[in-house]
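A single protein chain has been removed from this complex, and every other one stays in its place.
Order of writing sets the labels: A and B. Residues in every chain begin at 1.
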Amino acid sequence: MTMRWFYYAAPQTFYGLAGRLWPWLAALALALTLAGLWVGFALAPADAQQGEGYRIIFVHVPASWMSMVIYLAMAFWAVLGLTFNTRLSGMMTRALAPTGAIFAFLSLWTGALWGKPMWGAWWVWDARLTSELVLFFLYLGYIALTSAIDDVRRADRAGALIAIVGAINVPIIYFSVKWWNTLHQGASVSITRSPSMAQMMLWGMLLMALAMWVYTLAIVCYRVRTLIIERERHTDWVKALPEVAGVKA
Amino acid sequence: MSAFFALVARDLRLAFRRKAEVLSGLFFFVVVAALFPLAIGPEAATLRHIGPGVLWVGALLASMLTLPRLFENDWRDGSLEHLVLSPHPLGLLVLGKIFAHWLVSGLPLVALAPLLGLQFDLPSDALGMLALSLLLGTPVLSCIGAIGAALTLGVRGGGVLVALLVLPLFVPVLVFGAGAVEALNSGLGAQAHVSILLAMLLPAVFFSPWACSAALRIALE
Partner (left out) sequence: MRWETWSDFWFMGGYGLYVWGSMGMTALLLLLEIAQAHLAHRRALALVRAEQSLENP
């Protein structure tokens, strides 16, 4: 079983695997998105208190979940990369970062648009919003660090270290912000819906979350292929690729 | 152990030769603390309210400003490589450098803050808690900041990049440090805050040298 894993750890074999996978993942993501939107907008009823405005949760909650899941995935590949020193691990971490940052931003943006009609303010220093903001900064920090270092291997490994340090800090940051928030009673508005959420609302949210997860897998596969081409371009197998050779004048 | 003290002594001696670099961080703290009342207005009640937060943020930024210097000078003249290659455990040596850095950049902030707190009309027990919270918090800032400094050795974008990396990680320290003074002012008692600051200090002192060593080895390859 471990031999199988290490087989795909080589950029050349992963390139082929990712190439076969991403179109299917993309199609699945599209199907899930359409299903989720259908359930969310056509089937789910209006909320008793929030009317039609609550439908933002169909993107807000999945985006928030993904921003956290992706960061954990980055930390996972970072640990793997520093332990086994594989080139692919560094590429996976790098490929995940932009998508994670986008989801973190969307979480903040949609959260603000949800907050304005519901609580009357574009921004509240709710524990979750604040922690999400800090998570967004952590993503930006990783991207800035890896972009600033020219040497690819050093950039990968420095980025891996900061990703791990950040991952350890995320629960600490969340805990501290939660504490801070409960002490300063003012902005203690909870964004959890009442526990008895209508079935269709829940289904819509889950479908959209799954859609975003599959989308992430698809785009990361695609991005890693690009990174492989860039980094391994001096190898014979890249030079012999049909995509490279095919369009040559 | 003697290597630890030797390195601390060496770094202190070097810092005293470059007094300007050290003092500029402290002057920054003083200036920033003066800017806020100028921007917000001299009303005493407001200043008393924002004082602990402003002073904590000022101390945080001041200690962050001096971070790039932690490893940079040694890296430039090659002595950092000698430290990495030496038979002594790198973690211990790094801890020595962080400790020396804190003595020169962090501890003076602890001494200065109560004086600046007078400008914000803070009562004396608040001044005491401010000093205590900074005493416990600034070493944590130095420890976490050192990781950022090690990762960005020789990278362009230098100081701002370190700030972007390290400021999100400072949030818990800031929350509990400034929160301690707030809690004292509001009569709730700051025992919990102080305990948590201690709880952050101990792992930081243990974990940071190890992470810094890894970061230095990555940077020096």
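Assume a residue touches a chain if its C-beta (ideal position, glycine included) is under 8 Å from a C-beta of that chain, and two chains touch if they have at least 3 such contacts.
A quick note: this is a predicted structure, and the numbers were derived from the prediction, not measured.
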May I ask you to name the displayed chains that the omitted chain touches in the full complex? A
Where A:Ala9, A:Ala35, A:Leu72 or A:Leu113 are the choices, the one touching the absent chain is A:Leu113
Positions on subunit A where the hidden chain makes contact: 41-43, 45-46, 51-53, 55-56, 59-60, 63, 98-99, 102, 105-106, 109-110, 113-114, 116-117, 215, 219, 222-223, 225-226, 229-230, 233, 238-239, 241, 243-244, 247-248
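Definition applied: only the chains that are shown with their structure count from here on.
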Can you work out the whole-Å distance between the CA centroids of subunit A and subunit B? 32
Can you list the residues on subunit A that touch subunit B in the complex? 82, 134, 137-138, 140-141, 144-145, 148-149, 153-154, 157-158, 161-162, 165-166, 169, 172-173, 175-177, 179-180, 183
Can you name the residues of subunit B that touch subunit A in the complex? 147-148, 151-152, 155-157, 161, 164-165, 167-169, 171-172, 175-176, 179, 182-183, 188, 200, 211, 214-215, 218-219, 221
